[in-house]
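Missing here is one protein chain; the remaining ones are kept as they sit in the complex.
For clarity, chains are labelled A, B and C in written order, and residue numbers in each chain start from 1.
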Amino acid sequence: MQPVELPDKIHVGPVIDEGHSLASVSDKIGGIVLKRRITLGWVFGLLISFAVLQNLMAGAAWLFIKGIGVWGVNIPNGWGFAIVNFVWWIGIGHAGTLISAILLLLNQSWRNAINRFAEAMTLFAVMCAGMFPVLHTGRPWLAYWLFPYPNTMDLWPQMRSPLLWDVFAVSTYLTISAVFWFVGLLPDLATLRDSAKQRWKQVVFGALAMGWRGSARHWQRYEKASLLLAGLATPLVVSVHTVVSFDFAVSIVPGWHTTIFPPYFVAGAIYSGFAMVLTLMIPVRQFYGLQDIITIRHLNNMAKVTLATAMIVAYGYSMEAFFGYFSADTYEKFMIWNRMTGPYAPFYWILILCNILTPQLLWFKKNRTSPFRLFCLSIVVNIGMWLERFVIVITSLHRDFLPSSWGMYYPTIWDWAVFTGTLGMFMTCIFLFIRVLPMITIFELRMLLPGARVKEPVAQ
Amino acid sequence: MSEQKTWRSLDELSSTDGFKEYLHREFPRLAGEWVDDEGRRNFLKIMGASLALAGVTACTKQPVEFTMPYVEAPEKLVAGKPLFYATAFPISGVANPILVETHEFRPTKIEGNPEHPASMGAANVPTQASILGLYDPDRLQTVNYLGEIRSYASFMSSFVGMLAKQRAKDGAGIRILTETVTSPTLFAQIQEVLMLYPGAKWHQWEPTGHGRRMGAQMAFGQFLNPVYHFDQADVVLSIDANFTGEGPGTVRYARDFASKRNVRDGVMEQCRFYAVESSPTSTGCKADHRVGMKPSEVAAFVRGLASAVGGSGGGGSKFFQSVLKDLQSAKGKSIVIAGEDQSPEIHALVHYINQALDNNGKTVTFTASLESKPVDQWADLQSLVLGLKSNEVDLLLILGGNPIYSAPRELNLKGAIQMAKMRIRLGQLDDETSEFCQWLIPEAHTYEMWSDAPAYDGTMTLMQPLIAPLYGGKSTHELIAAFTLTPEKSGYESLREYWQTKHTGADYETWWRHSIHDGFIKDSALPAVNATAKMITPQPVGSGGDGYEISFHADPYILDGRYANNTWLQELPRPVTRLTWDNAVVLSEKTAKDLGVTDGDRVEIGVNGASVQGSVFRLPGQPDGSIGLSLGYGRTRSGRAGNGAGFNVYPLRTVANPWTAVGAKVKKLGETYKLAAVQNHFAMEGREPVKSGTLEEYKKDPAFAQKESETAPKGLTIFPQEWKYEGYAWGMAIDLSSCNGCNACVVACQAENNIPVVGKEQVLNTREMHWIRIDRYYKGDVGDAESYFQPVACHHCEDAPCELVCPVAATNHDQEGLNTMVYNRCVGTRYCSNNCPYKVRRFNFLLYNDWDTESLKLQRNPDVTVRSRGVMEKCTYCVQRINYAKISAEKEDRKVLDGEIVPACAATCPAQAIAFGDLNDPKSKVSQWKREKTNYSLLGELNTRPRTTYLADIRNPNPDLGGQG
Amino acid sequence: MPQIFKPSANAHARTSIILAVVVLGALGGALFELIADSNYATRQGDAREQPIPFSHAHHVASMGIDCRYCHTSVDNSDYAVVPPTKTCMNCHSQIWINSSTLEPVRESYRTNESIKWTKVHDLPDYVYFNHSIHVKKGVGCETCHGRVDKMPLMYQNASLQMRWCLDCHRNPEKYVRPREFITKMGYEPAEPQEVIGKRLVREYHIQKLETCWTCHR
Partner (left out) sequence: MSGHIIEYAHPLYGLMAEFDTPGELVAAARTTREAGFRQFDAYTPYPIHELDEAMHLYDNRVSLATLLGGLFGCAGGFGLCSWISAVALPLNIGGRPLISVPMFIPITFECTILIGGLTAAISMILMNGLPLPYHPVFNVARFAAASKSKFFLCIESADPMFDTRETAGFLGSLNPTEIAEVAR
């Protein structure tokens, strides 16, 4: 599709810097995979991430040996870190598909530079998220009971449970994202196949490219399929975090049982997703010298989306508080009051600071266009969004209906081990990804080049 | 299970030919005993074969299992069917009559003895938990001499030698120290010994119960046993008396008292209950007016009352005046009762007050003492110590008790005892006292021996063994017999012979068998005696000057420390403090503030030249400037459970005044020590989980508990259609006016449903496993807050929030409306618990059940799965009992009768506060209760439509004192 | 030259994909079969090693001894119980007194040590099965335990899977028989089962108990 040319003054720079030709982008991006030597920095980063990944291994092992009791969960607080992390990761996993699907439908040319990376990030984030529902069960080895399959007990899952909706939503999301991602990769794999010098690389990429040869007839169906996938993925993205929010909204726990959850969870997801994309994109663009492809304009746009979603989330918070007051329901009122003044109040106020106040800096172009400031800000937002989930899960549970059963929640080192472990896993995957696959969609970039315009010669 | 109460006596069994042959062949050595170790092991085998140790396993392939049938089945034993035997569990010599449920001869569960006036089917906390004591893995398992394992035979041989020496000097060197002896058989045996050895001396001592004993002596000049009739009292004044929780007759008292408290079945009246307490008790929490007073003030109050009812004197506080007025307006229909922890003087005064109020002989009757030989035990102990110090003791026999731990420091019993040349100890544990004895003989548990003991009213109650001594333990009877000319005489023979001498009338055999079968001797209650209490002239109150006043109380569950090693009791939350695994320095809010301490802060209490360290627990209702300390903790050799739990306050007690101490100094230590309470928030936060009202309010508007605002809005559902339950529809109702928070239901449930003990660390992390809990709430300001109890277990909601969110349908509804929880389907997402507004679901965060200790496996109920790690569990309304009854009924082609199914909690409830039955049967007890106007659903506004509902707590405050409090 | 693969590669590519799908599917099925559904997993048809090669065929078919002579509590308790040694001795103190195969029985009787039988029909520990009510409701021994009169060595007749239990709990009329034929082996319904079954379900008030707590608690 053609990039919609808007007058440059409302842009901060172009989508892709001048001086790039069809060939040069291929070489530049493909080169990172094919030619570039493995740098010390990359190895170092990979090793660090891999080391942190071991926390997960140790944490999970101990968990399986001793039982869920090694975590801080207890009776009023049946859920703890595991669910907090699950929601957080799933949220992060929303950026990718959102960028590639929704922005594709919205015909936003600037997405092309970042969608591939964001999609990869989505996959990894969802993988991290997917582990928690399994790990947090009392008998993880029976988690497969959540899938409807014929068995010798004649038993089936309980289709009314939000947790089961989760199983369907998350697995669908993972599958569709993966498919979408692979379809997007096809032409680029062909490019790599054709530019690779070593035989084995040719074979590997060749096999993956499935013999893609850029035929016009193929392109025509390809474009259709991508459009359809985008069309399907868009409601999917929205549905996934809606369903995740149902895990809470469907219950009767004060602070969970609220109608605002779906929209404000989705907004929160996009919010944290974009924050994470910024967190990763800014350093990568630095190290691999991609400033000319991932331009300031991209950062600026992402910053704007972040700001917008921040405002939606802010609205969500205020609505929660308002409902609490307006419902005139003892339990709701108390829940909000306890959230703001109770034992976990500090977390609440920190999250307000991280998710609502700090992002206001994005009103200023200066901040939107400074990679460094954006980077710091994105970190703050990531922390804030994690805290939001913590506050939702814990402050609602720890003091519910009967004062007699109120209690506190304190995470243990094993909670932390598993959480940090997934961070390690995530980073490990990212490091491997940027080395073995083109982190930017080459063929779509080409379409942004001035040379790609079709100007038919008049005289025949 | 009432239908199957077909328990039979083992004696009956042993008389049948088949069984004789069985004994003869299988157990040639001990003809008298009905089974020995060999036999027991056989029972273990069949037990191992039965599905008792059911676990939730995840493996698909069933492991190969074996079955070991009897070589010859004992008659009447049907594998898989429980047998019930009548016996009793004596506490401080007073029998608690019970039935013991046995599976293949494994005692597994205690039920009250419904025929017995002292129980009427109910049992109190220590009795319920006693079954665990039987299987305590820390029990002394062998005869032991100076740390070496010996055989009982070798003991006997050396013992004979000692006796030979003693016979020469008429046994002048023999001293026998026992706890309070009430068993007539034992007394007869002791008499026999004293006859043989005129020089021998017998001493009795127990750290508690002194006030009651000597009080009567003071007032009447003779040892009498007061029996209270709460079902006839319109006004009750308790002086520090926890009469529904401690002391003789609690079970019956609780029942009678409840019958005057509950407003139900058309009865619109209620007795009025005043409590004057130096430290809050569960009974006091039920009072219409509860006033906390320092020990000295309590004494003053009683004296004032005594002189006032005696005509002289007057004045006093408004409270005093109203109490006096009420009491006098209810002459002959009131009860004033003094607590176990009050001094003889107070008891004596109270007897006098009752007399002045014309209660004696009406609401309070007196019988001859239950004790075989009542004595001033403190004097008795002192004389023993004198004897020891003067070096005249060669042979000291300590039968039970634990004097070294519990005797006052000033007596220096530890030192004195070692003056005795040979010290023989009969005890269940290798405890503090055993440490200083040469010979240790394992004592048989009550359920391993024959004996007898009177109930609170003197009804003579018989005990029979339910299992052969697990560790070859000996009963007191057997050890005493060792002194006599028939040293090998079994407890059974002694008992049988004693009663033969007592039995008048023909056919002893039948009478004996019936008595054993019933577990007690019909109509053997002691007759009431007429006695006049004289007004005693109290010594002037010794004012402690500055400093704090201490009141000592026996712990409600482990009592004077004798049950400290019972994990069920250790983890059972104390009714008032809700503490587990510890005792505490109980202070009032204000006192704590003055001292600058709060919960968990360690302090040092110094008084009477001794000092102990403990951590603080603030308790509303504790009088300012006073400290409440409970005995029984800080054991050092009680076993794995008791050791290191809490701190020992015995060193602070004096012979002169063991009940209170004045002028105590408290020092803040700056350290903290976490106390594990199962409930940390006591205010209702304006939510009214417990609905309560005064009798007046109730008469004005009986339905006050069913306010519009708190019932679910109609038609606000997307699923208007309701499920119909044909057949049975099980439901439960709990009368909050009756419940006195004694926790018997909790421990009964624990025994019935194989509920594990989790330990203090887990309790601190709010992971306790009790399926039923008794919430305790306060109303009003901290100063004089009213307390309320509310037993909460799974409510079996018809629109259960938990079921909706389970992804694998591990919890769902059955055709009778039970909220089923299927352990072997549960994957453990814990969502159901999150979504349960009552928070009654319990989760096995770790492997809590003990899968290794053999002796504990013996206790398990084979009809209930033993849950493994990672699964959710909760109250099942005792579904195993429901199924049992349903199957029995089906087999007889009839419907289950009302009252045929009684869940463990309802069965044991001394106050009869729980009704269970079929809601589809309008005549069932539970349906009738639910038709009461006071009936309400907890959190009904959530539209969970619970099957368990409550009858509001009605109180009867004195209008003069302005409403409640 | 961009041509990396030989023409044959096309065929390879496609077949390999198809193969992968097929093989994975087959593997999954086989695994399920093996872990959950095979006779290996359920022990269906297994004859177990026993201390004494007790032959039901002999005792039931040839001797015509009724099941309840040995399995005494089958109609009044959860357990049908394996009989005590005494029961064997009732006869075998008279007959076959010298047979060596019966030595373990005599030994058990002498030494008073139980005979260690291997359970053949063995349910998981979290399943509570009550024999007496099934007998009362007209479920014949044969229905679950099979033709024991044709079993020289006792073997597990049914899979004992939950699915198998549910089949009868959902449609009892397919299996119930008149009480008088409870212990009959090779019972043939006098009239078609669907007729007699429906009638018995009515007569014996047989409920369709499918809820979990019927067996698990």
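Simple rule for what comes next: contacts are C-beta pairs under 8 Å (C-beta built on N, C-alpha and C of every residue); 3 or more make two chains touch, one makes a residue touch a chain.
Please read all numbers here as calculations on a predicted model, not as lab measurements.
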Report task. Would you list the chains present here that the left-out chain is in contact with? Result -> A, B, C
Query raised in the report: Which residue among A:W42, A:W62 or A:F168 touches the omitted chain?
Result: A:F168
Query raised in the report: From the list B:L804, B:L846, B:V864 or B:L919, which touches the chain that is not on show?
Result: B:L804
Report summary line: Filtering B:N812, B:N849 or B:S937 for touch with the omitted chain leaves B:N812
**Report entry** Absent-chain contact - pick from A:V43, A:M210, A:I413 or A:V436
**Finding:** A:M210
Report summary line: Residues of chain B touching the missing chain are 718-719, 721-723, 797-804, 809, 812-815, 945
Report summary line: Had the left-out chain been drawn, it would touch chain A at residues 1, 21-23, 26, 148, 154-160, 162, 164-165, 168-169, 172, 175-176, 179-180, 182-183, 187, 190-191, 193-195, 206-207, 210-225, 228-229, 232-233, 235-236, 239, 243, 246, 443-444, 446-447, 451-457, 460
Query raised in the report: Which parts of chain C are in contact with the chain that was left out?
Result: 1-10, 13-14, 17, 211
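Definition applied: only the chains that are shown with their structure count from here on.
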Report summary line: The chain pair with the larger count of contacting C-beta pairs, comparing A-B against A-C, is A-B
Query raised in the report: What is the distance, in whole Å, between the centres of chain B and chain C, each centre taken as the mean of its C-alpha atoms?
Result: 46
**Report entry** For chain B, residues contacting two or more additional chains
**Finding:** 812, 825
Report task. Pull out every residue in chain A that's touching 2 or more other chains. Result -> 155
Requested in this report: Write out the stretch or stretches of chain C touching chain A in their complex.
Outcome: 2, 4-5, 10, 13, 36-37, 42, 159, 161-163, 166
Report task. Quick one: which bits of chain B touch chain A in the complex? Just the residue numbers, please. Result -> 58, 679-687, 689, 762, 765-767, 773, 775-777, 790, 792, 801, 804-809, 812, 825-831, 833-835, 837-839, 841-847, 869-872, 938-939, 942
Report summary line: Note: in the complex, chain B contacts chain C through residues 25-26, 38, 42, 45, 50-51, 53-57, 60-62, 64-73, 78-81, 812-815, 818, 820, 822-825, 863-865, 876, 879-880, 883, 887, 890-891, 893
